[in-house]
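Note that one protein chain is taken out, while the other chains of the complex remain in position.
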Amino acid sequence: MDHPRILVQLDSDPHSSVFDAVVAVDSEIDHLLQYADVEPTNARGLVHGAMFTRGPAQLRHTAIFIGGSNVAVGEAIAREVQQSFFGPVRVSVMLDGNGSNTTAAAAVLCAARHVELGETDALVLGGTGPVGQRVARLLLGQGAKVRLASRDLARATAACRQIETQMGKNYDQTLTAVGFADDRSAEEHLAAVTAVFGCGAAGTTLLNAAQMQLGANIQVAIDLNAVPPEGLAGIAATDKAVERQGRIDYGAIGVGGLKMKIHREAIKTLFTRNDLFLDAEEIFEIGQNLEAARA
Amino acid sequence: MDHPRILVQLDSDPHSSVFDAVVAVDSEIDHLLQYADVEPTNARGLVHGAMFTRGPAQLRHTAIFIGGSNVAVGEAIAREVQQSFFGPVRVSVMLDGNGSNTTAAAAVLCAARHVELGETDALVLGGTGPVGQRVARLLLGQGAKVRLASRDLARATAACRQIETQMGKNYDQTLTAVGFADDRSAEEHLAAVTAVFGCGAAGTTLLNAAQMQLGANIQVAIDLNAVPPEGLAGIAATDKAVERQGRIDYGAIGVGGLKMKIHREAIKTLFTRNDLFLDAEEIFEIGQNLEAARA
Partner (left out) sequence: MDHPRILVQLDSDPHSSVFDAVVAVDSEIDHLLQYADVEPTNARGLVHGAMFTRGPAQLRHTAIFIGGSNVAVGEAIAREVQQSFFGPVRVSVMLDGNGSNTTAAAAVLCAARHVELGETDALVLGGTGPVGQRVARLLLGQGAKVRLASRDLARATAACRQIETQMGKNYDQTLTAVGFADDRSAEEHLAAVTAVFGCGAAGTTLLNAAQMQLGANIQVAIDLNAVPPEGLAGIAATDKAVERQGRIDYGAIGVGGLKMKIHREAIKTLFTRNDLFLDAEEIFEIGQNLEAARA
């Protein structure tokens, strides 16, 4: 074993994530180097240490994982990491701050088991958060229509603009910002959509039982909140393709199995080349391949 | 190797213990995740990361070790760890702050090689410290009579009450608090006991040479102090079942071999189930089994 697989875990929290560490160990790495309290300003030296130690042919045996509970800081670290590389002297990178990319990919792929995404009209509640924005991005990428909802319309609108900037594309026809404040919003939007994703903060009710009744055309509902009370009333965290009120329901734990599989597969993928950058879309594609192999 | 053995080392010191880390590596683990500066208030997230990453059948391949020089903080972390589990979704835990549990277990088991614990009248000097309290607990559990001694009777009394609370049992007949302040104390107690354990702070003389002469009935004397001067005068740190003045003597290093064996065996035991909590009594039992296998 001349060149063991090394994963460098860059985490902005004071203690780097045990969760990410265990998943890394379960993804056939040989050595995990854990770094906590990582900031965009101190990432460069760590990256250079990963780049300048192995020959070009061996660089693919070293990779970087960027995590941490603050997704925005993780994104800033990722930008700094990419700017630290010199041309082909680089290592592969996976970004999954707070599990946002793997969670969003798994949620959208669970939905894709039951609906044709290209024909889906989706409501993304809690759409301004890191998971919500990623769910919206992935849905748009698959041709779905997306209503990105927040209690605050201005924030929803800003999130839509940010998505368009990130994707380098306008989604006039398919992306709509929604201020989702009361029962009137629920009435207006729930009847119109065929899929709903609950991506709010832990323990926040996004739709109550009465509102859930309004979604007569909803074929699939996915609640990513694992902390009681439910984000989408009536959906248990353990739900995994449970039929209820004419819908297929998934809870956070029900999505979790696929999320874990995607996370592990993404880590393994890092070591196939030295120039990958795995963000939401790339991780989603890894999940698509897993789903295709499963079918 | 689908599910490598992962030990999560939670340590309250700024640098997690190298000692505990090396012993872990020598106990057939595959990956050690070291966490320093752990406090009761930040343990929960680390524990959840260890719980929620592997399936139920694989949880026994992940375990938690709680160490650190401050034994009381380690105990508080251990309580928080146990409260972080959800029913059967848990991993096994070993508590050994500052080596207190493995040291106490080894000390009592060294004594048990030479005396019948159930018939022993033991004097535990430095009995209010973490090792002394554990030695007393283990002796009581084996049916010994214990005189728990401190220079300050009030502290000795408080330690006895705490032991009774921890054990959920009154030891009116067998546990006595002793204020051990001067030669009169020595005269009173040393003649009466058959075993003496020195569990004081490093470099503190507990019994001087003249006092040691008073223990005419002492069959076994164990000094856990490794830093000169001796805790029990005349006993060298390297003593291992050395006959002296009609007694069998052990020093800290003499006890250390068994302590290390118990520590390693306890780590290995963690990975046999996912629901163990190894505190003083459980670690002592592991040591008993090692001693039985040795006999």
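For the reader, a short list of remarks on this structure follows.
A and B label the chains in the order they appear, each numbered from 1.
Assume a residue touches a chain if its C-beta (ideal position, glycine included) is under 8 Å from a C-beta of that chain, and two chains touch if they have at least 3 such contacts.
Owing to the predicted nature of the structure, the values given are computational and were not obtained by experimental measurement.
Although one chain is not drawn, the whole complex shows that of B:23, B:38, B:77 or B:266 it is B:23 that touches it. Considering A:48, A:113, A:155 or A:240, the position touching the chain not shown turns out to be A:48 (whole complex). Set against the missing chain, the residues A:3, A:113 or A:240 yield one that touches it, A:3. In the full complex, subunit B makes contact with the omitted chain through residues 14-15, 17-23, 25-26, 32, 34, 256, 260. Subunit A residues in contact with the hidden partner, per the touch definition given at the top, are 2-4, 6, 8, 30-31, 33-35, 37-38, 42, 45-50, 52-54, 62.
One rule holds for everything that comes next: only the chains that are shown with their structure count from here on.
Distance between chain centres (mean CA atoms), subunit A to subunit B: 46 Å.
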